[in-house]
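These notes concern the structure reproduced below.
A single protein chain has been omitted; all remaining protein chains appear in their positions.
Each chain gets a letter, A and B, in the order it is written, and its residues are counted from 1.
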Amino acid sequence: MNSVIITLTRRALLGKRRALLLMLLPALLLGIAALVGAGNGADAAGASGFIQGFALGTLVPLICLLIGTGVIGPEIEDQSLIYLLAKPVRRGTIVLSKLAVAYGAAVVFAVIPTVAATWLAGGREADVLLAFGVTAALASVTYVTVFFLLATLTRNAVVVGLLYAVLWETVLGGYAPGVRALSVRQWSLAPAEQIAGTQAATWGIAAEVGLTTGLIAIAATIVAGIVFSSRRLARLQLNTSE
Amino acid sequence: MSSSVIHDLGFRHYDGDRLGRSWKFRSLMVETLRGIFGLGRPAKSKVMPWLLATFMFAPALVSTIVLFVAGSGEHLFDYRAYAMNMAFIITLFVAARAPYAVSRDLRDGTMPLYLSRPVTYGDYVWAKFTAMTIATFMIIAAPITVMFITAVLAELPWGENLGAWAGGLMVALFVAMLLSAISLAIAAVTPRRGLGIAAIAASLMIVGAIALILVEPYGPTGDLAITPYLGAVDPYLLVNGIAVAFFESPGWEGLPTATDAGSGLIFLGLYAVIVSTCVAVLMRRYQKVGGA
Partner (left out) sequence: MSTLQLNAVSRWYGNVVAVNDVTMTIGPGVTGLLGPNGAGKSTLIGMMSGFLPPSAGTVTLDGEPVTGAPEYYRRVGMVPEAEAMYDLLTGWEFVLANARLHKLPNPQAAAGNAIDLVDMREAAGRPIGKYSKGMKQRIKMATALVHEPDILLLDEPFNGMDPRQRMHLMELLTELGKAGKTVLFSSHILEEVQEIANTIEVVVSGRHAASGDFRSIRRLMTERPHQYVIRSSDDRALAAAIIADGSADAVSLAQGVLDVQAVDFGRFVHALPRLATTSKVRLLEVTPADESLESVFSYLVARS
């Protein structure tokens, strides 16, 4: 990892309007969680439904999409990435440094807000908080890596990412059970089901895949994402305009 | 006494008729519309708009297959709720293409070139808005028209389907205008293309999610009389309200919505306020560019 790239990336990510959008999403999650909590009281099952649907289903992928594409997309779009590429720095180092910033941002803007929202929405038990914290962390890291790779592959990374996160995981998953097993959300939910233990059914936490499968799938996705992004950067042709 | 002289190089003034303002508007509009679908541009620019337009047909095709194979006697989806069912794809379409339509000119600094021609910023904004509206209308209208044709071929009741289809087209127009206005306004204030796409998609998805939470019957304010209006924070549900009140739409997913014309007028008023606000934002944005 390279501290200069980390600093440059952090400043670009947290600059100006993207940061505003990044703050807005978790703020919204917390606001609505408070409303849900006020309506339901301390009801772990209700909170669980809300967190799985709204937080893990919509906001976490969305925030990760903004972060994952945000740490590299703009530099590819305006070609300023050339200043990093024309340096004696390995491509893998560039990828890892940028991803480190992205993971950090995902913890701040996605994972912590999810845990806080769980509490606000009425999931006050330690196990519920832990379960959704772990799920949010695993999902965030995986989503960020995947969306980062997408940003190095296509200028339409945001749209393709949303198609995956919403159409594939939510809509298609509803019709074809096979699709649901191929889902970052389901993989990340597997540890939550373990943590909830006997309470899993009451809290409505049920993952489509087992713990081992989920963790292996997540690890494989992250490693593949890093490897392919590094390769892609080595071959990126910045000066080909549309 | 200076010996300077301007040589006559033989350039001539053009004194003939010029095509009028409406022609310029039309040219800009048609060019934008073609660009939205990537026509006359490299294959790379065609992928996304056509992929999304194709997705828009999926339910219509499924419904047609069910209609013919299973002989269900009616389509699975109502013409007038089609846009609400496909809200996500429409959102992605406007998110992907609205920044193309407006923000490139801002970033590349080509605006002064347009405005130094006899094209006013107003013409520019209306041309872009019209093009985006037509494009969005087309991707909604095309699949429901396919549904109407297959309904006629399957010898479903003529009059009933014709009325519903016409209503569906009106709903499509309402959705197209509203979504275009919102997405162009957001795109114009986020000149970075990638960020523009993300901002439009995120905003629309978030208001959609909020609306669902607000109107769900067991939601925190489910028992209030204002519940149907709370849904109007989502543009699609706002148009759904109009569709139910004026175009006899059966509604969408059984969400509570007002059915009488009086509340329809409230929806209509809200609609007008949002569209004109967005157009005003666009006008202001481009007025500034023109003046600078």
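We take it that a residue touches a chain if its C-beta (ideal position, glycine included) is under 8 Å from a C-beta of that chain, and two chains touch if they have at least 3 such contacts.
On a predicted model such as this, the values are computed, not experimentally measured, just so you know.
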item	value
Displayed chains contacting the withheld chain	A
Touching the absent chain when the full complex is considered, from A:1, A:45 or A:82	A:82
Residue of A:2, A:135 or A:221 touching the missing chain in the full complex	A:2
Chain A, residues in touch with the chain not shown (by the definition above)	2-5, 7-8, 11-12, 15-16, 78-80, 82-91, 234, 236-240
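Keep in mind that, in the parts below, only the chains that are shown with their structure count from here on.
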item	value
Separation of chain A from chain B, taking each centre as the mean of its C-alpha atoms, in whole Å	29
List of chain A residues in touch with chain B within their complex	17-18, 21, 25, 28, 32, 35-36, 38-39, 54, 58-59, 62, 65-66, 69-70, 73-74, 77, 155-159, 162-163, 166-167, 171, 242
Interface residues, chain B side, partner chain A - complex	41-42, 44-45, 47-48, 52, 55, 88-89, 92, 95-96, 190, 192-195, 197-199, 201-202, 205-206, 209-210, 213, 219-220
